[in-house]
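Of the protein chains in this complex, one is absent; all others appear in place.
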Amino acid sequence: MKTLQKLGQIDSRVIYALLILALLIPLMRPLGLPISIGKHTQRTFGVLDTLQAGDKVIMDIGYSVSGAADVQPQTIAVLKHLFGKGVRIIFVGNQTEGPMVIESLVKPYEAAGKKYGVDFCNLGYLAGGENAIASYCRDLKKSYPVDFRKNQTSSLPILDGVNGAKDVKMFVFFTTQNSDMYVRQITQYKIPIVGGLINTISPQAEPYVNAGQLAGILVGLRGGAEYEMLMKAPGVGVASMDAQSMGHLLIIAFIIFANISYLATRRAGAKGDKGGAK
Amino acid sequence: MKRILPVAISAVVGLILLVDYFLKVPALKQTATEIQDWGLIVAAFALALAAVNLLLIHGKRIAKKDRQSIHSFILIAALLVTTFSGIFIGTRSGVFDFIFRSVFTPLAAVFYAMTAFHLASASYRAFRAKNLQAVALLLAGVLLMLGRAPIGEVIWKGFPKIADWITNVVNLAGSRGILISTAVGTVGAGLRILAGIDRSHLGSGTE
Amino acid sequence: MSADPVIWVSSILTIIGFSYLFKENELYRAVEHLYVGVAAGYTVVMGYTNVVNKVWGPLTKKGQYTVLIPAVLGFLLFMPYISKSLGWLRRLPVAVIVAIGAALSLRTAVVEQFIGQLRPAIIPLNSINNVIITLGTAVTLCYFIFTVKPNPVLKVGVEGGKWVIMVTLGAAFGAGIMGRISLLIGRLFLVFQDWIPLIKKV
Partner (left out) sequence: MFVAGRVAGLVTVLAAFAFVLLGLSFARKRPMRMRPIPGLLAVEEAVGRATEMGKPIFYSPGYADVAGTTAPPTLAGLNLLAHVGRLAARYNTRLVVTVGHANTYALATEILRNSYIVEGKVDQFDIGNIYFTSDVQFAYTAATVGLIQREKPATVFLTGYFAAEAIVLAEAAAATQSLSISGTTNYFQIPFFMAACDYTMIGEEFLAAGAFISNNPDLIGSVAGQDYVKILGILALLLGAVMKSFGNNVIFDLLKR
């Protein structure tokens, strides 16, 4: 009992150090645990794979840089897939960081020959949150008269014949926020919506997938790892999975320990009370 | 005037957007698009509000010359340098890009990532099964974590299946119930605002 | 070690940030203020870009004078800083933004979330899972009914709702922990791969 109580008083800094070690060691010496492909990723890959060369999609980079580590690997893998197929991408950003992140994402593709304004464009950030999504889906060029690189949007060939969400093949978003506003504002245009989500919000998106309002979702870093596997291009996602596993085991061990000691002290406390009454 | 005008504006704007969505009124289409666009412009102006507030508060602190004024100085300097480099040198310039990638990005990420440490120490000290429902919560959480991390599958093939059942069946029902209930709340709150019953967003009436 | 100044600056800032876990210190407070300043400045730049693109451009190049209306409204947001007696004018743009937000979410919440989620919950009760899904949704809704006089049916609903909600929150709990760990892994990559090459690149 006493050892249990002592263990409960370990300095927080020891716990922090344990967490760093649990993550860092498998990053340095990977275990190579097998990663199976979940049904969400499989399904999303299938949906995105229906796109043909020349098809246009709107892609909303709606994640903040604070949560990027969980979502960006998915984004990179999906971009590899879509650009590889010759899909043309209209980028928008629902968070202030969006346009800068988009520039860094497209950099390697632009260097490899993808043409700005033809194969892709970066329309930038639009203030207004949900209203921004509703507005650009309704009237793209009115909402964005000028793109992030200061071109008139009416002069961009990729936007020829694109006046809103109804004129593209698909809507893809990556977000660290809720998926609610995307579902609310875009479902009415009857195009498939694919969402790349931060782990935290993924359970709440389940009803949307079940109802068909979201055609597919990718969930967090694991979703990114699975997509990398499907693309046969392992990256940050796959490299992180062993650490993710060890992190989970450590936290689970903590929770189990905390509750054993809680139960033990509670039982001891109950006995102590009785003793006191005598 | 101070009370009625804002409420009247809310009511008109709201009514136009509602009618435009639920009924086919071609004459309203253009107006509704225009109103939404106005909202975007006002929202863009609102982005500067936080900066103005910060400048006022920290400007005062610098004037007071207390122990914290060095921090306020750092804040204001950072704010001004970022603003000027973005506006006058340009958002695609090397300076702005450097500030974004080497200062903004890592700091945003580190504050968020730090919560992982607090989570670890909370799971060690604070997450306790105080009653049967808390047991259900912790158990579902642990099973999900085992099912979603690759190691869970190595330990036992059943873990991913259990995690799937939790998310696709029980969580589906619960999340859906919460979603429907929240939707009703959104509708209720929206109606209260547009009908002028709820005016809390306009302030307490003392300005 | 990396030769990229971006990696150096971001790694050092990251370590100062994490130093808070050891002990709150002056350097930590300094970078905290640095962050607040840069974030606010960055936001101003994005707002400025929006205003130039959506107000200044259309006004000077196309002569669209209607954009002056929202521009004036936007300006009114700052009224409380300029004049005490006219500060109330701030309420006008606030009324516009709040009304747009309320109407846009109201109209689609009812169609895509209320009806849009009720409909797929109406499924034939021919398997245990289907029963759980339909009844689970119903009892969760029961839990969020507050003013109806207690009756046995509602009581059972509320009690059942509690359990469904607990498991649902448990799923969110697990997912939340997963996400936080991913974020920390991201920081470790920065410091121990990009800066100090302890982790091999794939």
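The first chain written gets the first letter, and so on, giving A, B and C; residue counts start at 1 in each chain.
Heads up, the rule we're going with is that a residue touches a chain if its C-beta (ideal position, glycine included) is under 8 Å from a C-beta of that chain, and two chains touch if they have at least 3 such contacts.
Because the structure is predicted, anything quoted here is derived from the model rather than measured.
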item: Among the chains presented, those that the missing one touches; value: A, B, C
item: Per the touch definition above, residue among C:G41, C:G74, C:G101 or C:G186 touching the missing chain; value: C:G101
item: Chain not shown: contacting residue from B:A122, B:L143 or B:V170; value: B:A122
item: Contact partner of the left-out chain, one of C:I7, C:V67, C:C142 or C:I199; value: C:C142
item: Residue numbers in chain B that touch the chain omitted from display; value: 18, 21-24, 50, 53, 111-112, 114-115, 118-119, 121-122, 125-128, 130, 134, 137-138, 141, 178, 180-182, 184-185, 187-189, 191-192, 195, 197-198, 200-201, 203-204, 206
item: For chain C, the residues touching the chain missing from this view; value: 20, 24, 32-33, 35-36, 39, 94, 98, 101, 106-107, 110-111, 114-115, 118-119, 121-126, 134, 137-138, 141-150, 158, 165-166, 169-170, 172-173, 176
item: Positions on chain A where the hidden chain makes contact; value: 129, 200-201, 204
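FYI, only the chains that are shown with their structure count from here on.
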item: Centre-of-Cα separation between chain C and chain B, whole angstrom; value: 2
item: Averaged-CA centre spacing for the pair chain C and chain A, given as whole angstrom; value: 14
item: Chain centre separation in whole Å, for chain B relative to chain A (CA means); value: 16
item: Of all residues in chain C, the ones touching two or more other chains; value: 21, 42-43, 46-47, 49-50, 54, 100-101, 104-105, 108-109, 113, 117, 168, 171, 175, 177-178, 181, 183-184, 186-187
item: Set of chain B residues in contact with two or more other chains; value: 36-37, 39-40, 43-44, 46-47, 91, 100-101, 104-105, 108-109, 111-113, 116-117, 119, 123, 138, 142, 145, 148-149, 167, 171-172, 175-176, 178-179
item: Touching residues (chain side chain B, partner chain C) in the complex; value: 2, 5-7, 9-11, 13-14, 17-18, 21-22, 34-52, 54, 56, 70-72, 74-83, 86-87, 91, 96, 98-117, 119, 123, 133-134, 136-145, 148-149, 163, 166-167, 169-184, 186-187, 189-191, 193-194, 201-203, 207
item: In the complex, chain C residues that touch chain A; value: 21-22, 42-43, 46-47, 49-50, 52-54, 57-58, 100-101, 104-105, 108-109, 111-113, 116-117, 119-120, 168, 171-172, 175-179, 181-189, 192-193, 198-200, 202
item: Residue ranges of chain A in contact with chain B within the complex; value: 8, 10, 12, 15-16, 18-19, 33-36, 38-39, 64-69, 96-97, 99-100, 103-104, 126-129, 131-132, 134-135, 138-139, 142-143, 148-149, 203-204, 206-207, 210, 222, 241-242, 244-252, 254-255, 257-259, 262-263
